[in-house]
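What you see is the complex with one protein chain gone and the rest in place.
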Amino acid sequence: MAEITYREALNQALREELDRDERVFIMGEEVGYFGGAFKVTDGLLAVYGEKRIRDTPISELTIVGAGIGAAMGGLRPIVELMTVNFGLLAIDQIVNNAAKIHYMFGGHAKVPIVIRAPQGAGHQLGAQHSQSLEAYFLHCPGLRVVIPATPADAKGLLKTAMRQDDPVIFLEHESLYSMKGQVPEGEHLVPFGRANVMREGKDVTIISYSKCVFDALSAAEALENEGIDAEVIDLRTLNPLDTTTLVESIKKTAKAMIVYEGWRTGGAGAEIASQLYELAFDYLDAPIERVATRDVPIPYNRHLEAAALPTAGDVVKAAEKLV
Amino acid sequence: MAEITYREALNQALREELDRDERVFIMGEEVGYFGGAFKVTDGLLAVYGEKRIRDTPISELTIVGAGIGAAMGGLRPIVELMTVNFGLLAIDQIVNNAAKIHYMFGGHAKVPIVIRAPQGAGHQLGAQHSQSLEAYFLHCPGLRVVIPATPADAKGLLKTAMRQDDPVIFLEHESLYSMKGQVPEGEHLVPFGRANVMREGKDVTIISYSKCVFDALSAAEALENEGIDAEVIDLRTLNPLDTTTLVESIKKTAKAMIVYEGWRTGGAGAEIASQLYELAFDYLDAPIERVATRDVPIPYNRHLEAAALPTAGDVVKAAEKLV
Amino acid sequence: MALERDKHTAERSLLSLGEVELLELYHRMALIRRFEDKVAEMYTRGKITGFCHLYAGEEAIAVGAIYAIHEKDYVISTYREHGHCLAKGVSPRAVMAELFGKATGVSRGRGGSMHLFDASLRFMGGYAIVGGGLPLATGLGLSIVYKEEADVVLCFFGDGALPQGAFHESLNLASLWKLPVVFICENNFYGMGTMVQNAICQEELYRFAEPYKMPGVRVDGMDVLEVYSAVVEAVARAREGDGPSLIEAVTYRYRGHSMSDPGEYRSKREERIWQERDPIKRLRKRMLSDGRATEARFKEIDAEVAEIVDDAVKFADESAEPPLDELTRNVYVE
Partner (left out) sequence: MALERDKHTAERSLLSLGEVELLELYHRMALIRRFEDKVAEMYTRGKITGFCHLYAGEEAIAVGAIYAIHEKDYVISTYREHGHCLAKGVSPRAVMAELFGKATGVSRGRGGSMHLFDASLRFMGGYAIVGGGLPLATGLGLSIVYKEEADVVLCFFGDGALPQGAFHESLNLASLWKLPVVFICENNFYGMGTMVQNAICQEELYRFAEPYKMPGVRVDGMDVLEVYSAVVEAVARAREGDGPSLIEAVTYRYRGHSMSDPGEYRSKREERIWQERDPIKRLRKRMLSDGRATEARFKEIDAEVAEIVDDAVKFADESAEPPLDELTRNVYVE
């Protein structure tokens, strides 16, 4: 165990897998000389060289497509999209090729690619640079959607992603890179599809993922003072989705909310809620609350941006409403 | 009133608006000489000429982007994507530009563009040609999402789309083009955000849109024989979404299901269900059923494809389960 | 000029290839032609469904190009890929079975006409998004260089793919990284009903190669030897590590865009002109005229391919449908 940042944890996972498997390489804009727009790949070029740490032109569609082709050619590419916002230029390759090739070719082809993409708002980057788009990838059979909140999970889930054979969309929140946490050294694999109960509680289940997990946790502390005992669950992966852990919690609390940074309408929260109603309808005393980003393009102005995003305060309000 | 096909109804709406407003023009692949891949624009080139009916190269990203630019330049473009599957190449322009420009530029710019796209499966076209992607557009504030089921709505909603100022994604189901129905001649405008109760019933509310509306209706007939009185509601538009009509119905039936052709997971049904739980939780006797496409890329084989898609039979089963 | 050079090398390879090879080329083209004619028949009889794009008329390109590479080299194509798939050596039975949607098909009946695939023969698939295969080809090229192998990738696409961003991005990346990819544009003058001059500002498509600093040549796609020798050159270059090339093969599709397109936008006259340049008849005439083969030998081959195709149909017809539990298999790797 060592206390390192989310960024360092990802960097460590990349190094370990690069060391472990010759077929692993990284490509993307600024991943080499610049060390990554968010410095996640910092220092890798010096160690692994230009063959395995590849700076690319600004050609998202083809970078991702080339990653898919390289994977079909027997390699294990990690493609970094500088941010998920630019990934929209590559979504054809992700949805029409990466997600379908294994199935559409009768299981005879595999596409073991990991597409890493930072996402999220909170830095006044405006409408085109502040999106959280996990819902698009969740609505596409064939893709795994991984979205870690803690440094330990960032490392453990990335290593798992790099060792399995399905195409993975690996979403990192830009606000988490500098967050610190205890991370096991060396071999540390976190399985897909296992939610993590970050805090046990009996009054209300707060389901979240990525950065919002921490808003949920601080809300839980605030709620404690009000005598509300909240359980906080980090999903870790959206596909596969661990509904078992969620249902267990709801059986205990009878009240649930989902906290996430995507837009409220059509977001991952809707799917999670729907599945929970289907699986635990009789255990729910009240409708599941969705605390999410307002349905607006993210504005630049600091106050407007803050008002658009979900906060610990929103979580507290929602919990008070539920209990 | 005249009985015409969905295809003819769209063609009629286009002609009427082309006649009405000089700024209206159509561009897309094969819309001119070929008359449209699905013949929706058949005959328009002869009447309106190459200036207003424009064949384009296969450049989805730029066709849509140019439509947005033309709209900002004061025109009212109708861009036809040959199918929504190819629209994935243009989603960056749709999500990052069309949907955001009005808001991000402080309301000083408008993008009155209508993007028409056929979608849907059922013709053994395989994984890359059989998708229904309304959920992606629903999860994007700034876009209107229109998805007509009947010829009359196809005409009335398209005319409305062409006269309002928000960017519209207008989704047509490939299996509906040859379906006939009564369509009012001339001025016929169907407002956005008004669901249509296609069949009244007291036992169960079947919510649907696009082609599945007809599966719901035939299921309703079958259910009648079993003594189950189903109400069938066609949403017509997903954004805006008419929850009022849905809640009214649920107050009556206490049971609801949503039938749609998108993939089940992360589809529009999840959002609609979530909103209904939030608005009508106390009126619901059972969880809302979702009848949708299985979470698989659509296979070519006829039996496998049929097994992947939602059917009237599935609707009947879901209703029996509910009642 | 480009044309000239290739005419020249075409002559060379005509000399360099002996009867055996030439007859093999004939055999492959005849097989594809026969196969496609039978597919059309089976489609009208409802045995084959969905979109079905035939290759008749363009055989010289797939056959000439793929004859210039080894089995270990990669081929990637579009939805009009029956010809490339057969030319790469994939079993006609398994291809026909796929079109029939049977469990014995190359893609277990899940892909259909547009999505043939055979990893063992490195036929890397047919893709139905125009331009969608070019980035994959670039990535396959990267995997070759990465593994320090000497394989090459032949990437086939149509004139309609040229206006796609993927074309530009892929040529740039392949050139920038000197990847062993031969981009082969099958210019049949139409993308569905749209003539090439209405889709792209530059009708001499091979000229797009220049800014990317790669060789660009236009060859007669109705002449299997001209195609062959142009690809031989491009492949040699690629194996040397000198990077990609762009080859524009001018050709014509005899039928509509797909089985559902009557092709009314084309004149009978235009079609006749091209039929007169038929690549199969042409090679046959050539070999007969310089006495390299007899009419009898060609008849034999025609009979052979007819038999192969009939057998493929029989096999496809008698094969079982995939069981319904296949529906949810292979969505994720098991």
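Which chain is which? They are A, B and C, in the order written, and residues in each are numbered from 1.
Here is the rule we go by: a residue touches a chain if its C-beta (ideal position, glycine included) is under 8 Å from a C-beta of that chain, and two chains touch if they have at least 3 such contacts.
Predicted, not measured: the structure shown is a model, and the values here were computed from it.
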- Item | Interface partners of the hidden chain - shown chains only, full complex considered | A, B, C
- Message: Considering the complete complex, identify which of B:Met104, B:Ala127, B:Leu176 or B:Ile233 is in touch with the unshown chain.
- Response: B:Met104
- Note on the structure: By the document's definition of touch, the residue of B:Asn11, B:Thr41, B:Ser59 or B:Ser208 touching the omitted chain is B:Ser59
- Item | Which residue of C:Leu176, C:Leu288 or C:Ala306 touches the chain not shown here | C:Leu176
- Note on the structure: In the whole complex, of A:Thr5, A:Thr41 or A:Ser59, the residue touching the missing chain would be A:Ser59
- Message: I need the residue numbers on chain A that touch the omitted chain, in ascending order.
- Response: 29-30, 33-34, 37, 55-59, 61-62, 85-86, 89, 123-129, 294-297, 299-304, 307-308
- Message: Considering the whole complex, not just the chains shown, which residues of chain C touch the missing one?
- Response: 163-169, 172-173, 175-176, 198-202, 207-208, 210-213
- Note on the structure: Residue positions on chain B contacting the omitted chain are 25, 51, 56-57, 59, 61-75, 77, 92-93, 96-97, 101-110, 141-142, 144, 164-166
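FYI, only the chains that are shown with their structure count from here on.
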- Interchain centroid distance [CA atoms averaged], chain B/chain C, Å: 37
- Item | Intercentroid distance (Cα basis), chain B paired with chain A, Å | 30
- Between chain A and chain C, the Cα-mean centres are separated in Å by 41
- Note on the structure: Multi-partner residues in chain A (2 or more other chains touched) are 61, 92, 96, 103-104, 141-142
- Message: Quick check on chain C: which residues sit in contact with 2+ other chains?
- Response: 107, 109-111, 115, 127, 129, 132, 165, 331
